[in-house]
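For this depiction, one protein chain was excluded, whereas all remaining protein chains were kept in their positions.
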Amino acid sequence: MNLLDPQTIAPWFIKVVGSLGLSAFWTQLIWDVIGSVSLVLFAIVSILFIVWLERKFAARVQDRLGPNRVGPYGLLQTIADTIKLLTKEDITPATADRVSYNIAPILAVFSVFMVMVVIPFAKGVSGADLNVGVLYITAVSSLGIMAALMAGWSSDNKYALIGGFRVVAQLLSYEVPMVMAMVSVVLVSGSMSLQKIVGAQAGGRWFFWVMPAVFLLYLTTALAENERTPFDLLEADSEIVAGYHIEYGGIKFAWFFLTFFLNTLFLASFAATFFLGGWRGPFAEQVPILGFVYYFLKTTLVIFFMMWVRATWPRLRIDQMMSFAWKVLVPTSLVLVMITAIILKLGLSPFWETGLLLISNLAVILVVLGFLGRALRLGIERPKRRVVA
Amino acid sequence: MTITMPSVSLMPYLPEIILLVTALLVLLVDTVWGDKRWLVWLAFLGTLVSGVAVWWLAQGPTLQLQDMLTADAYALFIDMVVLIVAAISLLLAYDWLIEHNEQQGEYVALLLFATVGMMTMGAAINVVTIFVALEILSLSLYILTGFARERLTSGEAALKYFLLGAFASAFFLYGAALLYGSSGHLDLIGIGQNLGTGGLMAGAGVALLLVGFSFKVALAPFHMWTPDVYQGAPTSVSAFMSVGAKAAGFAAFLRFFQVALAGSYAQWGPALAALAVLTMTWGNLAALRQESLKRLLAYSSIAHAGYALVGLAAGNSLGSSGLLFYLLAYAFMNLGAFGVAIMLEKPGSGDVMMSSLRGTSRQHPLLAATMAVFMFSLAGVPPLAGFFGKLYVFGAAVEANMAWLAIVGVINSALSAYYYLRVTVLMYMRDEEAGEEEVAVSKPPVLVFALVVALFFVVIVGLWPSVWMQMAQQAALIFG
Partner (left out) sequence: MVMRVVFVVVSLFTLVMAFMVVSHPTLFSSALYLVATFLGVAGLYVLLEADFLAVVQVMIYVGAVSILIIFAIMLSRGMMGKRTSSHNRQAKWVALASLLLAILLLYFITVLMRWPAVQAGPVPAGAIQMLGQDLVGRYVVPFEVASVLLLVALVGAIVLAREREI
C-alpha cells in the first residue's frame, strides 16, 4: 500500500482481508460498509466544524465574539449543542400525521447523504464514479424537496404548511437554472461523470476561468437551493417562524439541522468540482493524497463565500425571489446553454474555444447586469409615477 | 469522446415546421404588437405558405423521414384538408376574437399548434409519432374548448373533454405497448410484418388502440363527450375540432388499419362495420330531439363519423379514397353550418336555440339560403358535396359485399334528413307570433367571406366531384 495514493487502499484491503479466508463477496461487502461509514462520519465531523465556523464568522462580521465558552475558541460548542439536542424530549404533535412526520427528517438526511456517493475527493477516489453522476445529483436532491413537503404537511401547523409551499416554489424554481448551469458544464466536459468533469479541467483550465457566468449562476442558485440568505424565505423567522420544521424538536430537529449544513457542504463541493477543478492542483496527479487537501481548500473557500453572503445580505421578498428566478436566471441559463452548445459545435481549436466561451460569458454577465440595473432603476421610479397618476 | 450527430433531413416535415414557426411568431408578435387583428392574418398567411409547401412536396418524389414520418400523397392530402380547415377556422374566429378581447395571441397559436398535431397525425407512420401528435392535438383542443372563460359551460366542457381524453390517451398508449410487445416494432410496416397471426396480446392491443381512435373521432359508444364539448366550447372552436380532429383522427386510424393490420381484415372488418352502424344510428336518433343547434350539429357529427367509418370498414381502395373524399366534403359543409351558427349566436350566450331560428329567412334570406345549402349537403341531397361523400363510402361497402351496411347507411341518411330539414323549415317558417321579432344577426365581413368560401366549395365539390376524388384516389394508392 502506498499511503500517498489512496487509490491503492482498496486493493490492499481486499488482499489482506481476502488472505484471512473470507470469500470475495464478503470482502467486498465489508469494504463497502467501511467506505460508506467513513463517508458519513467524514460528513458529520465536517458539519460540526462548519457550524462552529459559521457562527464564529457571522459573529466577526457583526462585531461580536461568537461561541467562546466551551473548549478553546468555543470549538466544542457544537458538540455540546448536539448533545443537548439528542437528549431533549422527542415530541410528536397530537394531530400530526405520525408516519410522514417521522419519515420526513430521515428522508431529508438520506437524500443528502446519497449525493455524497459521487463526490470525487481525489484522483480516482469517490464513492462510486457513476457515468450519470450529474443526473444522479439532480434526481436525488429532489428527494429533499419531498422531505420538506412531508414535514410541512404532516406537522399540521399553518406556518409549517406555508413553509412547505415555499419549499416547493423556491426549490423547484431554482432547480431549473441550476440544472441548466450543470448542463453547460456537462457540455464542455463531454461527460456526466464527476471524475471526468474534473479530468476535463486539467492544466489549470478550470471552468471558473472558462465560464464565469455559469459559475455565478450556479453559486446564486446554490444559495437558493441551500435556503440561505438572500433566499431564506423557507424559514424566514419574521414571517413564518421557522418554516416546515417548526414542530420538530430534539433529535428530529437535529436531522433537519444536519441536512441544512450537509447541503451547504455538498453544494460547495459541487461548485468546487464543477468550476474550481475539484481535487486538481500542483502535484495532485503525482501525489494523489494532495487531492484531498485541494478539494477541502476549494470547498471551504466556497463555503466561506456562502457564509459571507449570509452574514451581510438582507432577505428578498417572495415575489422578488420568484421573478428573479423565472425572469432573470432561467432565461440567462438557457442563453448560456445555447451559447455553449453553439461554440462547441463550431469545432474550433481548444484555445479559441476557451477564449470564445470566456468572452461570451463575460458578455452575458454584462448584459444581465445592465438589464438588472435598468430594472432596479425603473423599479425605484415606479411608485413615483403611480403617485403622479 | 466524440459524438457523431446523425444526419437527418427534415424536408418531409416542412409544412408542419412552417406552421410551427408561424405559431411561435404569433406568440412573439403578440407580446410586442398592439393590434391583435394582425395575428390572425399572420396565422392565415402561415397556413397559405404551408399550403404552398404541401403543393411543392407533392411535385417531387415521396420523401420519408426514417420510419417516423412520411410525406406521401396520403399525408399531403390530409395536410391539404387540415390546412383548409385551419384557414377557414381562423376566419370564423376572427370577429369573435376581436370582440372577446382576451388572449387572442394564445388562441391563434394554440389553433396552429393543433393544426400541426393534425398534420403530423396524417404523416405519421410510427405509433410513437401518432401518439405525440395526438397529444398535441388533444391538449390544444382541451384548452381551446375552455377558452370562453366568462361562461361556465366552456370550462365544464374543457374539464370533461380533458378527463375523458386523458383516459382515451391512456388506452391508446397501453394498446401501443401491447402491440410493441407482440410484434417488437413500433413503425406501422414493422408491426404489419411481424404481427403474424396476432394472438391474444396483439388482439388486446388493437382493441385498446381502437378505443383511443374511437374517442378522438367520436364513435359510439365513446362519443359521450361530444355534445357537451361542442356546445360548451366557443363556436369557432367547435367548428374547428368537429372537422379537424375528425380528419386527423381518421387519417391515422385509416393508415394504421390499412398498413399495420392489412393482413387481418377478416377480423376487424366486421367489428368496424358494427361500430359504424351503432355510431350512425345512435348519433341520428339522439339528434332528432335536440333543441340546441350546436348539440344537434354535435350529434350529426357523430353520425357522420359513422358514415365515414363505413369506408374504413369496407377495407377496399374505394373505401379508403371514399373516406378521404368524405373528410374533405364534410370539412366544408360542417364548417359552414357552424359558421352560420356563429352569426346567429346571441352575444355572450355561446349557443343557438332552435326556437330562435324562426323567421330568419324573412329578415336574412341569403343567410337562410346558405344554411339550407349546408343542411342539404349534410343530409346528402344531390348534387352537393355530402351526397357524393356518402355515395362513395356506401358504394365501397357494396363492393366489399356488405350491401347490408350500405342499406343501413341509406336508412340512416333518411332519418337524418328529418332534423336537417327541421332546421331549414324553422328558418323559413312564417310564424305569426315570432315572425315579427327581430332576429339578431351579426354579419362581419370576414365571417361572411369565410362562409362564402365554404359555400363555394360545397357546391364546387358537389358539381365536379371527380377532380377531388382523383386526388383522394391518388392518396389511397399508397395502400396498394
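In order of appearance the chains are A and B, and numbering begins at 1 in each one.
Note that in this section contacts are C-beta pairs under 8 Å (C-beta built on N, C-alpha and C of every residue); 3 or more make two chains touch, one makes a residue touch a chain.
Quick caveat, the model's predicted, so the values are computed rather than measured.
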For the chain not depicted, the shown chains it touches:
A, B
Out of B:Ile18, B:Leu91 or B:Leu139, the sole contact with the unshown chain comes from B:Leu139
Touching the absent chain when the full complex is considered, from A:Leu172, A:Ala202, A:Leu301 or A:Met338:
A:Leu172
Chain not shown: contacting residue from A:Pro105, A:Pro120 or A:Gly164
A:Gly164
Given B:Leu65, B:Val310 or B:Ala329, the correct residue touching the omitted chain is B:Leu65
Missing-chain contact among A:Ala108, A:Val125, A:Val140 or A:Leu194 belongs to A:Val140
Hidden partner interface residues of chain A, rising order:
97, 99-100, 130-132, 135-136, 138-140, 142-143, 145-146, 149-150, 153, 156, 161, 164-165, 168, 172, 192
Touching the absent chain: which residues on chain B qualify?
1, 3-6, 8, 10, 13, 20, 27, 65-69, 102-103, 106, 109-110, 113, 116, 120, 126, 128-129, 131-133, 135-136, 139-140, 142-143, 146-147, 149-150, 158, 200-201
